[in-house]
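The complex appears here minus one protein chain, its other protein chains still in place.
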Amino acid sequence: MSQALVRIHGLVKIFGDGQTRVEAVRGLDLELQRGEIVLVMGPSGSGKTTLLSMLGGLLRVSEGAIWIDGTNIAALGERELPPFRARTFGFIFQDFNLVAALSARENVEVALNIAGGRGPSARERACTLLESMGLGDRLDFPVDKLSGGEKQRVAIARAIANGPALVLADEPTANLDSHHGAETMRLLRELAKEEGATVVIVSHDERLGEVADRVLWLEDGQLKALQALSRDPVCGMLIDPAEAPASIEQDGAPLYFCSRGCRDEFLAR
Amino acid sequence: MTARMSVPLARRQLLFRKGRTLAGIAGISAALLLVLALNAIFAGINDRLTAYIDGSGADVIVAQRGVDTMHMTQSALPEQTATAVVAVPGVAGAKPILYVPAMIERGEKRGIVYLIGDDSGGAPLPLSAGRRPDAGEIVLERSLAERLGATPGSSVRVFGQSFRVSGEVEGLASILNSVAFVRRQELARVLGIGGVVSYVLVRARPEVRAAELAARIETSVPGVTASTREAFARSERRVVGDMTTDIVRAMILVGFVIGVAVAGLVAYSATLSQLRDYAVLRALGLRARRAHALATAQVGATVVAGFLLALAFVWVLAAILPSLSPTLVLAIRTGDVAQALSVAAAVTLAAAAFPVLRVARIDPASVFRR
Partner (left out) sequence: MTVPVARRQLFAEPAKLIVTLVAVAAAVALVLLLAGLRRGMGEQVTLYVDHQAPVLVGQQGARNFLSQTSVLPDALIRDIERVPGVAEATPINQEYAMLRLHERPVLALLIGYDPGKPGGPWKLASGRAPSGSAELVLDRVLASEHSLEIGSTLEYRGARLRIVGLSSGTSGFMTPLAFASRTTVSALSRRPGTANFIFVRSDRGVTPAALATRIDRAVPGISALTRREVAANDRRQFVDPFSGPLFAMVALAFAVAVLVIGLAVYSSTAERSREYATLKALGLGGRALYRLVGIQAAGLALTGTGLGFLLALAAARGVSVFAPKYLIAISAGSVAAVAASALAMAVVAALLPSHFLARLDPASAFRR
């Protein structure tokens, strides 16, 4: 059994206090293996982004520990976090979040600079990465001249420039057409299988389930395995059978509904 | 991380929004220009103030006891003082002059001058036109001559008497005052003050040091103060310097306030539009201190550019203004430039607070927000 890269134990995140107290993540446990691709899905406001932020050391935990490659990032100080982030994580954002003032190459290069790489070697590596993404003729283009697909590829190149152990992707296909979405999926799979990075994807896009080794469902701050979930045949919503408000048996198999309204509608058909 | 980044982030950010950067540079430049220009104007006046003395050929200036200035100063010596001075060993020559403020008129136009009664007609100062004055004649400074429309050969009135303009001098006038030359005896007669001179200009023999000669004259001739030309000029400059100190200080304060406001405004606007970039860079691992340095560097670069622009502007003005208005002379002194530079440095530090405080408040987790 390969050693887990990420071990999350008893993770809790609370926002606000008193009247405005919200438990975004409650008592979450999770292990991620090296080279594994995990897709985290769930309704809006379920805490997916919060989980990703905490995983990436961008948000402080309220309780619990996050062990990444042997280091508990929840215990790292403010000054130790940035260099750790630079070495360990790669981020891919929904809006790409490229620095508009920099060219494609410079966007990748700056990530190398931040991790301590400098001079011609940083520039070379940036060029090599972009060329491998098929952006060899766009190296010095200002980013606002790039298409959505090209921007995402630059963003991915930036995310992997420092050879991170953990790649965190937030809705990586949301702003792409199907062709580029598929491209991105392929790249993420390569990252995990060929580079050995652990990839955590947060998304509504079910197609990503095709490349994921595991699909998790985050709802109300807690994780559930997607395979254990059922789909409401009327409205299509995913439901935890253990907590389904209504259910019936049909042909020996149970059917679960999000509400009695949906069950009644089903029975009426 | 102490290694220099290979990507020039600050420069890229500044050049990305050229318009705003240029506006910031222009505003800061104007603020610093207030300080630089004012100092240059006063320095110019000061330089012209001592132009006559510096070119007079005198090594020592003898005045009434207690007097070591000329402008806005009264000095009266008995005529025999010149003779007594000549007798002092080491004196090569002693020329008595009268130095009185006077109004020169031509038709409806008038101008104030310091009228110098000098039998040598202003020698050794070079003339720019015409010749030295004889009896009934006067040499004017060119800028005044132009203003009065008085070319050599025309007449002007001084103390109710008519004088013919025999020649012109250049480079002796500032915006505050001008100089003119007539024969000394004639001036004394017109004013009814025979037997009195204002100053005695002394040339030293080559082997004698001016300071030594001045001391010698003071001990030998009663009732006088003898100053070396340098000391005299220094004293003259101090008058204007002292009088303008408060105004200069006030201007520095205003220039600083405006500079900080402009630089801070520009930096703040720039930071707001770069908030996302800062958040992303922080998420990628950029340390907080580095982010602050980035913000400060942008402010610093803008201020430096503004300073250089202001300096260039003053330099250009100093070059072209005198041809437009001969008395409007700007003098750029190293000390004043250094002073403006320190104002610029102070502006950078103060204005950097705006973006730095804002950047410090950035939450790296905001990168995930839509």
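For reference, chains read A and B in written order, and residue numbers begin at 1 within each chain.
Note that contacts are C-beta pairs under 8 Å (C-beta built on N, C-alpha and C of every residue); 3 or more make two chains touch, one makes a residue touch a chain.
Given the structure is predicted, the values throughout are model-derived calculations rather than measurements.
*Asks:* Using the definition of touch stated at the top, determine which of B:V86, B:A288 or B:L328 touches the missing chain.
*Replies:* With B:V86, B:A288 or B:L328 as choices, the missing chain is touched by B:L328.
*Asks:* Just to verify: which one of B:V7, B:L38 or B:A204 makes contact with the chain not shown?
*Replies:* Final answer for the missing-chain contact: B:L38.
*Asks:* In the full complex, which of B:P126, B:G149 or B:G223 touches the chain missing from this view?
*Replies:* Answering carefully, the residue with contact to the hidden chain is B:G223.
*Asks:* For a quick check of understanding: of B:V254, B:A288, B:A331 or B:A346, which residue touches the chain that isn't displayed?
*Replies:* Touches the omitted chain: B:V254.
*Asks:* Which one touches the absent chain: B:V67, B:A145, B:A283 or B:V343?
*Replies:* B:V67
*Asks:* Given the full complex, what residues of subunit B touch the hidden partner chain?
*Replies:* Counting over the whole complex, subunit B touches the hidden chain at residues 19-20, 23-24, 26-27, 30-31, 33-34, 37-38, 41, 64-69, 72-78, 100-103, 105, 110, 112, 115, 157-161, 175-176, 191-193, 195-196, 223, 235, 238-239, 242-243, 246-247, 250-251, 254, 257-258, 261-262, 264-266, 268-269, 272-273, 325, 328, 354.
We take it that only the chains that are shown with their structure count from here on.
*Asks:* What does subunit A use to touch subunit B in their complex?
*Replies:* 49, 52-53, 56, 58-59, 78-79, 82-87, 91, 93-95, 97, 99-102, 106, 109-116, 118-120, 122-123, 158, 170
*Asks:* Which of the residues in subunit B come into contact with subunit A in the complex?
*Replies:* Against subunit A, subunit B makes touches at 1, 3-7, 9, 12-13, 15-16, 274, 276-277, 280-288, 364-365, 367-368, 370.
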